[in-house]
Structure formats: structure tokens, C-alpha cells
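Right, one structure below, let's go through it.
One protein chain is absent from this view; the other protein chains keep their places.
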Amino acid sequence: MARVAIVMGSDSDLAVMAKAIGVLKEFGISPEVSVASAHRTPDKVAQFARNAADNGIQVIIAGAGMAAALPGVIAAHTTLPVIGVPLSGSALHGTDALYAMVQMPPGIPVATVGIDAATNAGLLAVAVLALNDAELAERLCDYRAQMAARVEKCSEELQERL
Amino acid sequence: MARVAIVMGSDSDLAVMAKAIGVLKEFGISPEVSVASAHRTPDKVAQFARNAADNGIQVIIAGAGMAAALPGVIAAHTTLPVIGVPLSGSALHGTDALYAMVQMPPGIPVATVGIDAATNAGLLAVAVLALNDAELAERLCDYRAQMAARVEKCSEELQERL
Amino acid sequence: MARVAIVMGSDSDLAVMAKAIGVLKEFGISPEVSVASAHRTPDKVAQFARNAADNGIQVIIAGAGMAAALPGVIAAHTTLPVIGVPLSGSALHGTDALYAMVQMPPGIPVATVGIDAATNAGLLAVAVLALNDAELAERLCDYRAQMAARVEKCSEELQERL
Amino acid sequence: MARVAIVMGSDSDLAVMAKAIGVLKEFGISPEVSVASAHRTPDKVAQFARNAADNGIQVIIAGAGMAAALPGVIAAHTTLPVIGVPLSGSALHGTDALYAMVQMPPGIPVATVGIDAATNAGLLAVAVLALNDAELAERLCDYRAQMAARVEKCSEELQERL
Amino acid sequence: MARVAIVMGSDSDLAVMAKAIGVLKEFGISPEVSVASAHRTPDKVAQFARNAADNGIQVIIAGAGMAAALPGVIAAHTTLPVIGVPLSGSALHGTDALYAMVQMPPGIPVATVGIDAATNAGLLAVAVLALNDAELAERLCDYRAQMAARVEKCSEELQERL
Amino acid sequence: MARVAIVMGSDSDLAVMAKAIGVLKEFGISPEVSVASAHRTPDKVAQFARNAADNGIQVIIAGAGMAAALPGVIAAHTTLPVIGVPLSGSALHGTDALYAMVQMPPGIPVATVGIDAATNAGLLAVAVLALNDAELAERLCDYRAQMAARVEKCSEELQERL
Amino acid sequence: MARVAIVMGSDSDLAVMAKAIGVLKEFGISPEVSVASAHRTPDKVAQFARNAADNGIQVIIAGAGMAAALPGVIAAHTTLPVIGVPLSGSALHGTDALYAMVQMPPGIPVATVGIDAATNAGLLAVAVLALNDAELAERLCDYRAQMAARVEKCSEELQERL
Partner (left out) sequence: MARVAIVMGSDSDLAVMAKAIGVLKEFGISPEVSVASAHRTPDKVAQFARNAADNGIQVIIAGAGMAAALPGVIAAHTTLPVIGVPLSGSALHGTDALYAMVQMPPGIPVATVGIDAATNAGLLAVAVLALNDAELAERLCDYRAQMAARVEKCSEELQERL
């Protein structure tokens, strides 16, 4: 049973949202993935969100662009933590999606990450799950250490190149 | 039975949305008014929108601020024309609400008016209803003529003052 | 006799505005289409708008970019509902056209849709006409159902792909 | 006969536009002042603009806020130079008016000054008229010299104060 | 031992951040509260973040304005979930803080809530903790139900008032 | 002797500013063209501006990008009308240049046209010169008529194509 | 002889720029202070900047609002480091001044600090001078330590209050 669900407003969003799937798999987590639209399939979204906890989901990642209501509408139907990924690709370069996600009214939060920042959405889900999963917590520390090591290696390579 | 419904996300929105009520009443239209939140009372919003047409509603006006999902979520549950009023009052001065309303995905339009422009929302509802209500159409012409006359009178008074 | 008129500020706008023509034709509505500029052919625009109702037009869709005065100027000369499509393509990516359209003064509303959102302009016109055309109302319901089905099919295909 | 006409979209704009009247009067120019709205009194605006040159007007100053179509619509009906003053006071703080004025399509320019910058609109009108009015040109030089002297005096007073 | 830590960049931020303290207390959670600045006391921030997990902290809420580096710098030193509250109050009305928080580079997420949205930061922390605290989960459901009831009551009162 | 001077901050600006040269030549006006930078050659700019009137120049067009001080600095050294063309091409898409040009302090106006709108700058210069040049005024009317005719022809061709 | 000069575009800017004077005085530096405008007194600005180095000035701080050309124009006439303080107070809340200052063309840098951030301008000047003034460098370290201590004290007081 999946612990993380990833929902996106359109299948064209997969190009970005695949980064969230990828990073979760790196941590041994197989997310449940679906396409659902707050505006085109509102009943499916509501039903998905209401059943998520009973289906074993602990964290929901929702990516959407433009008037990006998806994560907020999901959050309206569940008390699980919902992570929102505002997607660019519109004329407003994702500021529309960012504002439509992050500016939730008091009472219903959406944990918003950066524009197109699906990798960070995945890592935030891991951080939440790691609170009660010591192995995951350790892996997250390793991930950070490897990331730091990569930066260090880049720095060394850069100095050689110059 | 009301032909126009006005929904607002919070009762504090009444200060602005009252302008829509007022202008509709000037045209002899008594709107049905309610408070409902796409995020705090999502089921009520869905139910309201699904039943609106059967309840005789022809046009829905929805005012909301911040991540203003209300008109879009209503539009997701009805094929009636939905007019959105983005409300200011947040740190982003209503650009958040404007973007969250107007940038709807293809398939589900929201007829968006200006920030806090509840008067225009009311007039747009009148214009839609007037398509099949000759009396209303005539009143709308009169309203325009009076408005023009007021501008003209202002101009004359200004010239006297200077 | 056409029930919907589509006006655009320049023939280069056709690339976007064709989506409005297309969606209207899907619903069996043949719009009257013309190029007219609020700034370059102001008299033609005024004459068009003043005569629109007498010519059987019920809804006007106007697309324009930059200092996009076209829908507002049309609305100034008619009480018919006017739908504005702000077009991108300028250095300001359509925020200029959006602000120039949606921020109408009290008294003369423009029903503004998203930047380049000509499909939604067409659907909004259909929604308005459907208020008094039961067949159109039914088609609009079908359109929505098919759209939802396509989202669902995308979701299934996505799950197979992953 | 007035050489400069000042038009504003609403009499509430006088608070700002009075600065243009004042600076013109300092130069001995009595402007013709009126209220007219591109959206509420479009025919009056068109007629005013078409007749302006015949009425002896050489420069037109137009101030408007929000979807500030006024100077552009005036410019559409005359080849006289039109100076636009975008007014703040809306939720968008005048960026709406600025974009709606300055981003005119190729063919119909509006000489736009800063937000609420009615003084500069008046001075720009003076600069245009001064091209063929040697006395005015001299007064403009004096005005500049006095302005520079005031800055210098402020600087001296500041140094004394510190 | 506190499960949630709240850090703010300046004591003047308490006016907003108090909402997070308040909502946590409503859920029976006593947060650890401190003032620390990523720029003025960087070592204190690093030490706090490095020790947070060992000190029993499970979720960190960080509020800051302007070049709001605080939540990101904390996140750099811990793998615990970090919730960022961008604060307004600068000339840029909080867009500076929002961008400085939400646009984290891949690898180090910050769960960003709306501008000044400290209540939602508190509720997001509760939602995370509730994943492993059935009582908290139940209280969160109750909170939601009461919130919905309040909206409903507002709606009824509004209808009586009109 | 040239009546119009065109100055640009860099020779790479010619791609845009050539439109101003072109439109002036259409009207039989040969502008004086030069490259000068408010920041890199400030003395040349000051000298140019101070001598412009004596050299027979009546209108100055200045195009610049980024922190586009050029038209304002020219205006500081002459009382001739100065037309500013904000150029895009920076990361801020010309909003930097627009703000740096249009927001002049009271006392020194710059007649700002749209971003990259060099054609309109040329036409505005023509409109100013036409105030005292009946032939030019007539040509400007013809230009407008031809422009309107082109729009009309586009409209007809569009209708044939559809 | 003053080592730091502070220039401001208008004496009304003193309210903000006084913070730079104050912080410099805390470090025992008496700045030379004057009012000069890139647009109203361009020759004075040029002369000031050209003579600054010979007058013993090592760092120049320039504060200006709107189309804030002052620091850039000063930098055009000297190779001394120029620190720019964009001032708010216009309709654009200082974004105009920020863009007009920071977006300098390649070749002539302005060291820009935050909107209204005159304190930081003063501290940056101190940091530059401290490179060759060991006493100043030590004082700057003390300043930092006291600042950190104040933050720590605020934190303690906050914890007592709660």
C-alpha cells in the first residue's frame, strides 16, 4: 500500500512531476500516481482526498498550473499534509500557480514548494515520513551527505578547470 | 425564486460584495446570498453549485480573496455562467485572487471582473439576464444613459468650480 | 444570423482566437468574425458594437493584446455581454492586456478570461446562450462529461506507463 | 481659445490632475478642462477628440485610472499629441493604468508620464508648445533654473541643520 | 519536551507568529519559541537546527521577512520538516520573503505557507504530528468541523441581516 | 539640418530603434542618429543635449534598456521634448527600463512610449512637429487612413479564409 | 576631510537617509551630506562626482526614489565605489527605484542595498573603509557582536513573556 500519493492536474504535468516520483523511488517509496483536476473532475478529487487516509496514504503531493486549485481542494477534503507544486508553463510563468496555492485561507494549509520544484516536494514527503521511520531518516541524512559531497566535487573540478 | 446567486468566501467579504447586491436590487433582482468556502465547506459549495440550475439560478456571482478557488470550484460543478470577483485585502492586494480566478484551465471558464469590482459583477449578471428579458434590457440602457448624464454633470460642475 | 461575434485587434491574433471559433463550431454555433482595432479603426468598432444587438448578436468575444482597449470600448457601445481575451505576445507577457481588460471602471463590465484563453471565452459564450437553449445546455453537459472522461483516461494511461 | 485640453475620466481624478492645471497656469496657459470617460461617455470622447484640432487645441492631456483607455481612445480620434497620466488609487496602485496607457499598439502613440505625474504632463505640454513660442521657451528655462536653485537651497539648509 | 519549535527573525515578528503559538496551544502543543536570525546570529541558528531532532523537536516553524533566509538555513542544518512563514511589512509587501523562502534549490525543501499565514503554519505542524498521534488527528477533524460550522453560521446570520 | 535626433545607449539597440528611423523617413524626416550612454559617455550625452536646440533639433528620441537613465539625463540638459523608448532584452523584460524612464521626478518629464515601441516614438515626434507643419499634419492623417484601411483589408481577408 | 559623502535627490529623502548618517557617526565617521538631483541639478551632480576623489571622498552613498538615476549618474563620473539606496514612497513602492539602480549596464556598477535600507548603506561604507583601517574593522566586529547579543536578549525576553 502506497504511503505517498501524487496527483497532477493534467498528464502534461508529468514532465515535471516525474522528479517527485523519481526521488521517492530513490528512497524506496512507491507513490500512487494519478491525474485528476479540481475543475474538470471535481468529484474524483473530492473522493480521492476523502479516502486517502483510509487507503493508507500519509502525504499527498499535488502539482498544478495556472489557477492551481488542486492542492487546496484536496486539502479541503482531508487532514493529511498536502504538498503543493506550482507549475510554470503559463503566460505568467507560474506566479499564478504559486499565488493560487500558497495563499490559502486560515484553516486549510498547503505546504507549498517552489515553482516546478517537484524534487523538493518528494523530499519534503520523505522528511515527514522519516519522523516515524528511522531507516528513512538515516537515508535522508545520507542523501544530504552525498549532495554536499557532489557540491564539493564540483568545486574541486571547477578549480582544476580554471 | 432568485435568478442570481451571490456566494462569498467569508462574511467579511460582504463589505465589497454588498455592491453587487445593491446594483441587482436597483434592477429589481433579489439575489440569493450565502457564505460558503471552497476550502472550509467544500461539500456545501459542491452541493450548492450542482443544485443551482434546478433551483432556478441562472447566473452565479462568487467573490473570494487570496487563493480564491471559490468561483472556479463552483464552475466545476455547474454549467451556469459563473462571475468571479477577486477581492483585495491580502498582502498581495488582490493579485493573488485575480490570478487564482482568471487563469482557469481550458474547459471551465470563470467570467472575471476587476479586483473588488462587485458592481460590475452585478451589471454583468444583469446583461446576461437581459438577453431574454426585454424589460431588463431597457433598464440597462437607462442605467447607462443616467451614468453618462452623471459624467456630463460632473464635467459641467468641474468647469464651474475652476 | 450569427449569435456570437468574435472581434480581434489584429489578424495575427487569429492563432489564439481560432480556439474560440473552433469550440463554438463544436457546439454548432457559427460566429461572425472580424478584425477591428479600438485604436486604429475606432469608428468601425463603435459602429459594430452599436449595431450588434440589432444584427442578432447576443454575445461578443473580443481578443486583444498590450493596451487592450478593444473589449472595453465595445462594451462602452453595447449592453450585450462582452467577453475579453487578454493576449500575450508583448514584453509584459499579457499582464498588460489582462490589467487593461479586467480593471474596467464601475458601470461597464468586461467578462475577462485567462491570458490567451480563447477556448474558455467560447465556452463562456456557450454557457450564456445555453440559459435559453436547452439543446445547447445538454451539449455543454456532454462536453463536460467527455472532458472528465478524457482526464480519467489520461490517468489510467499514466498508471500503465509508470 | 485654449491651446491645451485636460480630460479626466472622473471628477475624483481632479485631486491629481489639478497639478497639471496649476503648472500650465504658471506658464500663462489656461487649459480647457472636462470630465469624459472612454467607457461611460464614449461618444463625447470621440467627438471631443475629433474636434480638438479645429477648436484650436494643440496638446491633449488625459488622466485616467484602472483600465485607463481614455488617452488611447482620444489618440485614436486625433493626430494631435496626447499625453497620458496613469492614476493610482486602485488595488494595483496604478500599474494597471500605466500598462493600459503606455503599451499602445504600433500606429497610435500616447506620450505617457509617471503614475500620478500630472505636473510632468503639464510641463511636457509646455515643452511641446515652446517649440514655436519663444517666450514660453524662455519661461521654461527660467522654471528649470528656479527648480535647480531650490534644490541648491535645500542642500544648504540641510547642511546647516545637520 | 516540546515537539514543535517556532523561530522568528526578530521579536517584532511576534505579532504575526503569535497566531502559530495560539493554534498549537489550542491543540495542546506547547511550542518552544525563540528569536534567532540567519544573518545576525548565524551560529545560534545552525546550532539550534543541528540539535533540534536530538532535543525532541519534530517540526520547525520559522517566520521571517525581507531576504527571509531563516527557514532555508535551518533546513540546511536538519532533516526535520521546516515550515516557512513569509512575513510582510517591507516595501515589497512580503513578496521578497515569499520568493526567498519558497524558491529553495533542489535538495533542501521548505514547506512554505502564505504571507503572514502563521495560523496555517501551526495547523500544518499539527497535520504532520497527527500522522502518528490518533488523538491529534481526531482533534484536527473536530477543528475542521467547527470551522465549517462557523462558516455555516455566518451564512445564516448574513441571510438574516439582509 | 535634422529636426529629430535619435540616441541609443548601445549599437545593439539599433534592431529596435531602426523602426523609429524608418517611420520618420516615411514622413520625409531624416533624423540625426547616434550612440551615447548616460553611464559610459555621460559628458557626450550632456553636451549633445545642451547643444540640441541650437543645432536645430526639435524633438529627441532616446532608447535604452535596463537602468535606462538616457532619456531622463538628456531631458535634464534640455527643455526640448524628449521621447523615451524602454527596451526589453534584460532579465526583467523591459519593466526595469520602463520604470526607470516613466517615473521621472516632478520637473523633468520624459514622454514614454511602450516597451520596444520605437515606431510609436517616431510617430509621436511626427505629431509634435506636425503642430507647425501643415504638410506633415496631412501626411499623418493619410498614414492613419492607410493604417485603418489595412486593418479593414485584414478583416476581409480573414473572413474569406474562414 | 570627510571620507564618505551622502547625496540624496530631495531633502524629503532625509527621513530615510538619516539612518546612514547615524550609523556612520556611530563609527566615528562624519559624512559630507548634500542634496543634488540627477535630473534637476545634473551639472552639480557631475561636478560633485568628478571632484569627489580629489576631495578625499572614498565611498559615496546616494539615495533616490522613482526613476532613481542619481547613483548611476554619480558612478558615471567617478571610479569610487558608489552605494545606492532605492527609496520607496512612490506608487510603485520602491520597485521603480530598485530596478533603476541595480540594473546598471556592464561597465558602471552601483552597489545597491535594499529599499530604504540606509543603515545597510552606511555599514557597507564602513566595511569598505575598514579594509584599510584596523580600528574601524575592530569596531565593526564589536557592532556585530552587540547586534547578536541584542537578538539573544530579545529571545530571552520573549521566552519570559510567553
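Observations
By letter and in written order, the chains are A, B, C, D, E, F and G; residue numbering begins at 1 in each of them.
FYI, a contact is a pair of C-beta atoms (placed from the backbone, for glycine too) under 8 Å apart; a residue touches a chain by one contact, two chains touch by 3 or more.
The model shown is predicted, which means the values in this text are computed figures rather than measured ones.
Within the whole complex, touches from the chain that is not shown fall on A, E, F, G.
The hidden chain makes contact, of the residues G:Val35, G:Ala49, G:Ala91 or G:Ala111, with G:Ala111.
Only one residue in the set G:Ala5, G:Leu92 or G:Ala130 touches the chain that does not appear here, and it is G:Ala130. Contact with the omitted chain, checked across E:Ile83, E:Val102 or E:Val151, is made by E:Val102. Contact between chain F and the unshown chain involves residues 10-11, 14, 21, 33-37, 40-41, 44, 66-67, 90-93. Along chain G, the points of touch with the absent chain fall at residues 58-59, 79-81, 83, 98, 102-104, 106-115, 117, 119-121, 123-124, 127-128, 130-132, 137, 140-141, 144, 147. Hidden from this view is one chain, which touches chain E at 9-10, 37-40, 42-43, 46, 65-69, 72-73, 75-77, 90, 92, 95-96, 99-105, 107-108, 110.
The definition used in the following text is that only the chains that are shown with their structure count from here on.
Averaged C-alpha coordinates put the centre of chain E at 51 Å from the centre of chain F.
Averaging C-alpha coordinates per chain places the centre of chain C 34 Å away from that of chain D. Contacts with at least two other chains are made by residues 95, 102-104, 107-108, 110, 114-115, 144, 147 of chain F. Shown are all chain pairs that touch, namely A-B, A-C, A-E, B-C, B-D, B-E, C-D, C-F, D-F, D-G, E-G, F-G.
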